[in-house]
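Note that one protein chain of the assembly has been removed; the remaining protein chains are unaltered in position.
Now for subunit A:
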Amino acid sequence: MLDVRGLKKVYEGSGRRVEAVRDLTFTVDAGELVCLVGPSGCGKTTLLKCMGGLLAPTGGEVLLEGRKVTGPPPGMSFVFQEYGRSLFPWMRVGENVELPLRQKNLDKARRRELVRDALESVGLSDATSAYPWQLSGGMQQRVAIARALAYEPRVLLMDEPFAAVDAQTRADLEDLVRRLWRERGITILFVTHDIDEAVYLGERVVVLSASPTVVQEQLKVDLPDERDQLRTRVAPRFAELRTHVYEQIQAAKRGVSVTKSDTPPPH
């Protein structure tokens, strides 16, 4: 579905050369929910922008359904961390969700249907005619998610979407993402710096090294499909997995390369 092959990104400017991403290779299968975690400043956002066609990689390539990504592909939508700056404050919620659909040349009835359906999925049916700045942070991020859903993507890229909301809202939004993923069968790539969030949400966790970034480890999350904030987070298996990821990230920070394995740690 989504292939990242030998991705490399070097920023060059004003006499400084920064190697943000060195050599990244991984795959996301159709219908998977994969979380990317890494130490802060490890080039997660750079990686996601390259995958979304917003940045041209220095080397390597990203393939979406076998086709090379050179610009933002129509089958992919983005949820940014800065919801306040990603929604257009001069448009009402409904218009914000609808704007990308106009570019897809859908007729009016179809657009309206998609907008209504998307806002309903995130529980904001009655906020259609509000302005984004009249809503709370969590609700604004729901609008951004609705906009992404209405776009009917096959892949949804989320760049630390809940880093700026409070803890309780965050838990709700995490469950929302799990629910939407299960209901709609979209492929989701979720970038976060929060280890618990990565283990709680993902079917698979890809641990990245410190910059210049490589894949430190890939880990299958063998928690049951049905997850909830109370029980999942206190399950012994959850604790084991998060400890393991935590160790990997600490190792990544020290720059120790741990042997890559695709098998989860033993029970």
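Keep this in mind: contacts are C-beta pairs under 8 Å (C-beta built on N, C-alpha and C of every residue); 3 or more make two chains touch, one makes a residue touch a chain; residues count from 1.
As a convention for this text, contacts and distances are computed from a predicted model.
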Hidden chain of the complex, named as in its UniProt record, picked from "ABC transporter permease subunit", "Glutamyl-tRNA(Gln) amidotransferase subunit A", "Sarcosine oxidase subunit gamma" or "Transglutaminase-like enzyme, putative cysteine protease": "ABC transporter permease subunit"
Residue, one of A:Gly59, A:Pro72 or A:Pro224, that touches the chain absent here: A:Pro72
Hidden partner chain, residues of subunit A it touches: 49, 52-54, 72, 74, 76-78, 80, 82, 85-86, 88-91, 99-100, 102-104, 131, 133-134, 147, 151
